[in-house]
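What follows is a single structure, written as structure tokens, with notes after it.
All protein chains but one are shown in place.
By written order: A and B. Residues from 1 in each chain.
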Amino acid sequence: METAFKTAFPFIVFSVAILLAFQGVLMIVAYTVLAERKVLGWIQGRIGPNRVGPWGVLQPFADLLKFILKEDLVPDKSTKFVYFLAPMVALTAALLPIVVYPFGPPIKDPISWLVPYLPVIPLGSEANIVVWIAEQAKNLPLTIARIDIGVLFVLAVTSVGVYGIALAGWSSNNKYSLMGGLRSSAQMISYELAMGASVLGVVMLAGTLDLNGIINAQANSPWYMRWFIIPQFIGFIVFLISAFAETNRVPFDLPEAETELVAGFHTEYSALKFALFFMAEYVNMFTVSVMCVVLFLGGWYVPGLSHIFEVGSVPYALVSHAAFLLKIFFFLFLYIWIRGTLPRFRFDQLMSFGWKFLLPVAIGNVIVTTIVVFLMNR
Amino acid sequence: MAGTVLFFLFAGFAIACAVSMVYHRNPLYSAISLIGVFIALAAIYLTLAAPFIAITQILVYAGAIMVLVVFVIMLLNLDEDKPLNRLKYLYAVGGGLGLALLAQTFFIFYAVLKAPKAEVDPNMTAGKTMSIGRAMYTEYLLPVEIVGVMLLMAIIGAVILVRKMEHPHLELVGEGEDEKE
Partner (left out) sequence: MQPGLESYLALSGILFTIGAVGVVYKRNAIGIFMCIELMLNAVNLTFVAFSRYYGDVTGQLFVFMVMSVAAAEAAVGLGIIIAFFRNRLSVDVDDASILKY
């Protein structure tokens, strides 16, 4: 019993952590959808959804129920296997990066102070298994998987998400869908280059590809570059623009431009399969917001917080985590704000902007950063 | 134990996807199967303690090369391959080649099985990003530079190959419409 529990313990912890992280992110994503409709309403002088629950707070659940209950139409001439595969690929690729998000600083001793209030449970040779658990939980990282190539992992996994869109466009057997899929794959390949190049500057300054390592590097930098947005402002702008293109958001939402392509790649999708695409888009928004915050805005790091709370204590972690979420919410709001403000690019403008302006600027930024880092380290 | 189970799981998936790639005549099905092979191989690289190579595999193969292939297949709107090959003797050649290579594979399998076991160092650092980067920019600097030049050549070559000026393009169509208005 005791050994079985001790063997199973890491698996239980990881399962709970994954459940919490995914549930949390999906709840935030559900409310991003509501926030988008509300904010767009305010921008356009409307009220927005306000019927389900007070101020419409239950709207996401009503939407979900509607998605489940709607009829699931499958086009007769579609390629069935690929048609079913596409939304799964899109959502899987969108959700996978959650495992490397740095949600907060590691907590030195999270549950020892709770032990006196908890019941004593003896198990095998352990007098109190709660004490053993508290011992195991020391130095608890607020990241599910600590891998030393977090930045590359996020870039790689999100780049797989383009298959969801491209295959959906191809398998629907619909001209508009195919155009949407084609546009999407061309657009994603083009802007991925600029995105990768804009990340390089930060990686060079931090000297690591680990997301937590990048945050620590920012915390340990001199005051004039506490956040990498200051030395890497050009990189930040390039990253932000290519993030809009990567998530297919206005002004780069060419793959689903409703005035040209009906609904683009998901024209033929309905019910839950459409909901999967919808969720994938908003989870992708969340992911690039996290990347923006971690790479350029210091992640969970709040300057001066270590003077108020002890580093590694529970309140320190909670306040840091709240700051992290607040920064993400700012970027999510920025997405909605820009959607309500800017018109859409034309496709040739989009391509020439990506290749002839964004990519050279990003590469120039990399070269300048290389020279500066080299001179600084001499 | 877990490593063995994972290996056979992903090895089976990789072989199944590879067979399906050769079997399917529709090029898009082949491409999807090949992406499956790449992802399975990336998982196997992870069990071989090479996370950097695993992620690069996803990033370069699944995220860039295969997107290009899928894009070209969709752009050319390719039909299914014709079933009958004009050169019938190719079937015999292919079968013979396959048998020879399989025999060689089994020979290698037994030779390595009989050979003294190589010890796996659990604390190996060869897969770490830092050690790869250090080796890349010190010991293997010249090959890396040559690869850089080769990539530049590939970019220029691709641009020259696909460039075509006879037929009007998007910009010309747009200008024509402007004049009408």
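Note that a residue touches a chain if its C-beta (ideal position, glycine included) is under 8 Å from a C-beta of that chain, and two chains touch if they have at least 3 such contacts.
Here the structure is a predicted model, which is why all the values come from computation and not from measurement.
All shown chains touched by the missing chain in the whole complex, by label: B. The chain not displayed touches chain B at residues 1-4, 7-8, 11, 14-15, 18-19, 21-22, 25, 27, 30-31, 34, 37-38, 41, 44-45, 47-50, 52-53, 56-57, 60-61, 64-65, 68-69, 72-73, 75-76, 78, 81-82, 85-87, 90-91, 93-95, 97-98, 101-102, 104-106, 108-110, 112-113, 117-118, 120-121, 124, 126-127, 131-132, 135-136, 140, 143, 147, 150-151, 153-155, 157-158, 161-162, 164.
Quick note on the criterion: only the chains that are shown with their structure count from here on.
One simple way to say how far apart two chains are is to compare their mean CA positions; for chain A and chain B this gives 27 Å. Within the complex, the chain B residues that touch chain A are 28-29, 32, 35, 51-52, 55-56, 58-59, 62-64, 67-68, 70-71, 74-75, 128-129, 170-171, 174. Those residues of chain A lying in contact with chain B across their complex are 82, 85, 147-149, 152-153, 155-157, 159-160, 162-163, 166-167, 169-170, 178, 181-182, 185-186, 188-189, 192, 209, 347-348.
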